[in-house]
Structure formats: C-alpha cells, structure tokens
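Removed: one protein chain of the complex. Kept in place: all other protein chains.
Lettered A, B and C in written order, each chain numbered from 1.
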Amino acid sequence: MSLTKIFEQYPDRRYIMFGGKGGLGKTTFSAATSYYLAKKGKKVLVFSVDPQASLTDIFQKDIFGKGPTEIIPNLYAQEIDADKRVKAYQQEVRQKILDMYGMDKIPEEIESYIQAAAAEPAMEESAIFDEVVDIVVRGGYDYYIYDLVPLGHALYYLSMASVYDAWIDKITKLREQMREYDQVAAVMQREKELDEDAILNELLYIKERINKSSSILTDKAKTAFFFVLTAEDMIIKDTQKAAALFAKFDVPLSGYIINRVLPSELKSENIPEYLKNRFLMQEHYLEVIKNDFGNEILASVPEMERDVTGLPMIEKLAKAMFGDF
Amino acid sequence: MAEKEKKKGGFFQSVKEFVYGVAAHDSARFALKTRASMEHLFILITMGDMLGVPILPPYYSLRLLPYVVPQISTWKRRMLREKDLTDGLA
Amino acid sequence: MNQVVTSMYKYFHENPRLKYIFFGGKGGVGKTVMAGAAALWSAKQGRKTLLASTNPVHSLSNLFGQNVFGRPVVVCDEENCHAFEIDTRDTIERSKKEIREKINWFLKFADITTKAEDFIESATMNPAFEESAMFENMIDLMFKDEYDFYVFDTAPTANARRLLGMSKVYGLWVDKMLKSREEAKSLRELLSFSKKKEKDPLLDYLLNFKDRMAHAKELLTDDALTAFFFVTLPESLPIAVITRFINWFYEFGIPVGGVVVNGLIPKEQLCADSAEFVKNRVKMQEEHMEEIWKIFDDRVRAVVPLFDTEVKGPDMLNKMVDHLFVK
Partner (left out) sequence: MNAIYVLIIGLVVAVIGYRVYAKYIDSKVIQADPKRMTPAKMYMDGVEFMPTSRNILYGYQFKSIAGAGPIIGPIIAIQWGWLPAMVWILAGTFFIGWVHDYSSAMIAMRNDGASFGGLSHRLISPRARIILLSFIYFYLLLIVGAFGAVVVNTAVALKGAPMAWLFLTIAGVLAGQMIYRWKVDIIVTTVITVVIAMAGIFLGTLAPSNQILGDALSNSRWLWAIAAFVFCYFASVLPIWRFSLPINYVAAYIVFLGLFFGIIGIFITHPEFTLPAFTSFEIPIGPIWPIMFVTIACGAVSGWHSIVCSSGTARQLESEMDARPVGAGIMFLEMMLALFALIIAGTIYSSSSEYAAALVKGPGGVFAAGVGKFLNAVGLPLDYGKSYGSVMMIVLAITIMQLVVRFMRVATAELLSDISPIFKNVHVGTLVASALGMILVITGWWQYLWVLFGGANQLMASLALMLVSAWLISEGKPAAWAMIPMFFMFVTTIAALLYTSYNLLIVKVLGGALKGEALIGNTLMGLTGIFLVIAALILAIEGFKAFRRFRTMRGQAAPSGA
C-alpha cells in the first residue's frame, strides 16, 4: 500500500496526523501533504498545536497567531498563539458576565480572578487544546492536517481530552444530583416548570465539543495517523514504544513512513567515508523495519540534499512522498 | 364585587400558604438546602482557588464562572462564617 | 570569527561551581546524546553525577542499553555516572492525595456535610498534574543534593521552557493563591465571633510551596550553578527554533550556557568528484554555519561532527565526550 493509495482509498479520512519522535520531519510531512492535497483541489487546513511551531519557518511566512492564512489557493496554515487565545477567552468570559447581568463593569473580585486565571499552570496548553477543538468543530475544510508536537507532548494532548472528559463527567454528576433536589422542592411547592440549569447545559456543551474532537482523533474512519521513523536503532525502538502508548488512547494507526532514506543511486557515486558507513547502517535497519512493521510501511522518503523550507522544496518533498501529481 | 372576589382569593391563598408553611415548608427547605450546599461544593471544586484552596481548576471551569457570579459573595461568606451548635438547631 | 572562542571545556573551567545543566533544542538534534556525554565527562572528572530524564517519553535506557527506569543506575561502568528515568506516577498520586486532604480539611472547616468524596476527585483532575509532577521530581532531586553534578535530559524545547519556567508560572500561581488565602483569612476573621486564631493548613501548604518554588527559582536562575545548553544542527528549522527560545530563556532569567552544533559533515571527507548530493548538503551546512556564527557568535561551545553511525552505548558516548569537551 502506498501513501497515495491510502488517500484515494479512504477519502473519508479527512483528519491527518503525523506522529513520531522529534526532528524526524513531521512538520515537513504535514506541510508537504497539505500542499499535495491543495494541489489536488481539496481545501486544506494545516495547523500547528506546538508552541514551538515551525510552519512559519517552513512556509517562510509569519502566520503565528494570525488565524488560518492562505499560503497557496486552497492551502491554509495556522499557528495557534496560546497567549492570544487565553486573552480572548478571558474577554469572552468577561463579556458573558456583562451580558448576563447587564453590568457596566466586572466586579473587582471577579475581574481579579479572571486575570489570575492566566497564571494557571496548564492554561496555555489547554488554550491550544481548546482552539483545536474549535477548529475541528467549526468545520469548513476538506482536510485537516495536525502538525503534532513531539511524541510525549502529543500523548499529553490526547490525555488532556480524557482528563477533561472525566472531569466534566464528575461535575456533571454533581449537577444532576443537585437537580434531583430541585425537583423535590418543585414537587413540594407544586411548581410545574423547573428552571433549566444553565451550568448543566454549559457542561453538556463543553462535553459535546470535546467528545466530538476527541472522537475524531480515535475514529479510524475519519482519521489517518502516520508514524514517521528513520532507519536508526534508537528511533525504531522509541517508535515501537510510542506506538504502544498511542494504542492506549485508541488512536488508529494507518501506517509508517520512513524518512531520510539515503538514495541508493548515491552508492555508486563517490561518497565520503561517513556516508558509506551510514549506508551500511541504513541497510541493516531498513531490514529490521521491514521485519518489524512489514506491510504497514507506506512510503520511504529520501533524504533531501537540503532542508525543506519554502514552497519549491515542499513541492519536491510532496512529490517524493506521493509521486508526481 | 370584583374586588371582593379578589380579596377572597387572597385569603384562600394565604391559608394555602399557611398550610404549606405548617406541613411542607421544612421539606422544601431541606431539599433546597441540600441543593445549595451541593452548589457550594460545586463552586469549591471548580473554583476553590478563589479562597486559596490549592486546587488547579481546569481551563473550562472559567467558562462556568459567569453562572456563579451572583453567588460568589454569599458562597465565600458561607464557607468562611464561623458556625457553632446553635446554628444547626432550627 | 567563525570558531569556538569559549569551548565547553573552558566554560566548565571558568564556571567551577556549575552543578545543574540542561540540554534543549528541537526534536532530533541529539539532546539526549549530548546530555549523556556531559554526564559521562563529569563523572570521569571524579564527580558523582546524575543524569535524569524528565522527558515524558524516556530514551536513556535505549541510549545506554540498560534499564534505568524508576531508579538511578550506574551506567557505562563508570561508578560516578548514574542515569535515571523518572517515574512520575507516584509523584502524581502523592500530590493528588495531598490536595484531597486539603480539600477535606476545608470541607470540614466550612461545615459542608454533603457527601463529597466522589467529587473531590474531580478537583485533582487537571492535565497540568503530569507536568508539574515532572517539575516536582526535578527539584526534589536538586534539593536532596545527593550528587555533585546533575544533567537533565529535558523534553523538546517548548516543554523545557515550560518545565523551567514552571518555577515562575507556579510562583505566580502560588502568589495569587496566597493572596486569595489571605483575603479569605481576613474575611473569616471578620465573620468570626470568637476571633480565635486558627491553624490554617492551607496557608502552610501554600507558604511551603512558595518557598520551594522560590528556592528552585533561585537555583535555576543562578548562572554560577545552572546552565542551559542549546543543541542545533546546521539546518534552518533547528536554528530558527533555538533562536526564538534563547530569547525566551533570557526573559525567564534562566542562564544560557551556550550553543552546541551537532552533525556537521567533516569537510575533509569531501573531494572534487564527490556525489552532487553530498556537495549540496555540505554547501547547505556551510550556509547555515555562517548563520550560526552570525547569530550565536561567541556563545557556540562546540561543533560536533556527524558520526558515521548513530550514537549509542558507552563506546560511542566516549567518542562523543572527546568531541564535546575538546580542550
């Protein structure tokens, strides 16, 4: 099975992710894949959930915190600015309070609480998480390409969904118990209509959004998750370890892509000693990969002669991944 | 005449409320009391940091803040008021 | 100038009190290897050294070919060299338990009789726990002070920044909490009829926490004790990343020890009829080296060549030590 085939065969897999250890080329693969799909006429959003995002560097265009930005027709890229998101979130909460109670000004103790919320240790990550939920729930694109952060962090991001889910479940349970007593009071007072519990509704709303986004992540019909690896011992071992961890979160694995494969035609050319040794090593580990991952290997992408930045190099990489298009 | 009718309705309404006060008020009050103390627990576990209880409220608890704004000062009062035996007697 | 002015070796000699060092950089640039080499070198100098991984996905065991998860283990047959992949689960459980206790105390204090056990659990649900547990573990190791020298293999840069910045983030947090607590306390006094002075375990907890954070921050921002090294390849993305992050580190006040360039193709292996591919790569690296010298200048501590095999196991690490700590 090749990468192109996967895309042709499963057109419903519209959420694409590349995972793997740091520095193996996930971001460049994300960029190249989005480029390929855009050229195929699909409307694509590639977005980064990584505060050290490199999409700006790859596309050579400052997109940080600017929302979805058009790179070429049909290709949009976005880098989330967590700080900005947090600020917007705080403002949203403030506005809601003002609207709900017709106040002109937020009471001081509330205002200082809202401000202090920015100092919450997990605020930044959660803001990014929430923005992704937003992006996915909002819709509007044919393909969504997640530029995931390095391994551990990606797991952290996935576990975040389950933590929030559990949290919401717990406090929803409390709200529901409260509702019981509300009903009892209503029975005693012979009130027919019971006011809706706004908090319960809000919780259900949040839960629905989170579930929607995390169910996408774990839905094999909708999601393609590719692992990127290289032909090196430590990388292979770590990838196996990571794949097991991802399996725990029910992330459906679509296959593996081997990156940085030295082009074999080089072997016949005059190459320095270091490369000769590398070739030897590569051959050995390609064999290992073949044994361990077998036909789950979707593509071997050659080592580029220079780093992938700018559209021409992205196109070149895309062609290396998907063949000519 | 109409006014007299209204007054009569008012009287029956009062009697109804009196009977409610005798029989049902305690039960309804208890249900609401229980509900409210659960609400206080709810605010505590979602926004306890407001009183310096070392809870890290998750990102989404801020979304709930608008709904509890009117209750915050009474909540704080209820959490912090010194109580003794005589408070629970009636 | 285009050459290393103050080498790693020299830097360590000029900063003899250096005790906590970190390696950061974009994923895949060789942080773990550098950290391993630094630890091995330090151990060889006769200092009792601990190499600890705070990376959520550990790779030290693979690097040494030895299981070092959960407890410090002597590695590379070097009695002073210990490696340790931190297990955060216990720490997370411990801190959750502590928070549950505090909430229970408060519930009793506030006379909330509603059955709460089920819901208190939710107060300990926060994605930040894992991260903060890592940090707790790290500063615990530092405070215990059982080693002469500590090398931390951190997660990729963004995390590292968060990890070290955490003393600041938590500092802010704890300050805010203390303020709330003080306010709560004075409101309590206002509403109290007996005006009796009460013990406040929450305040004690927060003050203790604040002390720890302050102490951690003190150590982490002391440039005589702490240094953060950035590892990069002569390629554009890793350079872009560390350029951005070095500035953030300055903002946090974390001392930056310098930059280590990894994976430079040895020029002497190149000849006129070398393959075009190789020539192009070397050319690209040259361009980026220019950039590196321009940006980092005298902060470059070492330029390490691309080895012909991947670096793992004691032998390769020893080789790496020679290159990293060239005199």
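As a working rule, a residue touches a chain if its C-beta (ideal position, glycine included) is under 8 Å from a C-beta of that chain, and two chains touch if they have at least 3 such contacts.
Everything quoted here is computed from the prediction, not taken from an experiment.
Colleague: So there's a chain missing from this view; which of the remaining chains does it actually touch?
Modeller: Listed by label, the shown chains it touches are A, B, C.
Colleague: What is the set of chain A residues that contact the non-displayed chain in the whole complex?
Modeller: 183-184, 187-188, 190
Colleague: In the full complex, which bits of chain C touch the chain not displayed? Write them out.
Modeller: 193-194
Colleague: Spell out the interface residues on chain B facing the chain that's missing from view.
Modeller: These residues of chain B touch the chain that is not shown: 13-14, 17-27, 29-33, 35-37, 39-40, 71, 74-75, 77-78, 82-90.
To be clear about the criterion, only the chains that are shown with their structure count from here on.
Colleague: If every chain is a node and each touching pair gets an edge, what shape is that graph: line, ring, star, complete or other?
Modeller: complete
Colleague: Rounded to the nearest whole Å, what is the centre-to-centre distance of chain B and chain C, using the mean of the C-alpha atoms as each centre?
Modeller: One centre to the other, that is 49 Å.
Colleague: What is the distance, in whole Å, between the centres of chain A and chain C, each centre taken as the mean of its C-alpha atoms?
Modeller: 24
Colleague: With centres defined as the mean C-alpha position, give me the chain A-chain B separation in Å.
Modeller: Centre separation, chain A to chain B: 43 Å.
Colleague: Where does chain C touch two or more other chains at once, residue-wise?
Modeller: If we look for residues of chain C contacting two or more partner chains, we find 119, 122, 125-128, 176.
Colleague: Could you say which residues in chain A touch two or more other chains, in rising order?
Modeller: Where chain A meets two or more other chains at a single residue, that happens at 116, 120-122, 126, 129, 163-164, 167, 171, 174.
Colleague: Can you list the residues on chain A that touch chain B in the complex?
Modeller: Spelled out, the residues of chain A in touch with chain B are 89-90, 93, 96-97, 100-101, 107, 109-110, 113-114, 116-117, 120-123, 126-127, 129-130, 163-164, 167-168, 171, 174-175, 177-178, 181-182, 184-185, 188-189, 198-199, 202-203, 206.
Colleague: Quick check on the complex: what are the chain C residues that touch chain A?
Modeller: Against chain A, chain C makes touches at 26-29, 55-57, 59, 62-63, 118-119, 121-122, 125-128, 130-132, 155-159, 162, 166, 169-170, 172-173, 176, 235-238, 240-241, 244-245, 265-266, 269-271, 273-278, 280-281, 283-284, 306-310, 312.
Colleague: State the interface residues of chain B toward chain A in the complex, per the touch definition above.
Modeller: Listed in rising order, the residues of chain B that touch chain A are 20, 24, 27-28, 31-32, 34-35, 38-39, 41-42, 45-47, 49-50, 56-60, 62-70, 72-73.
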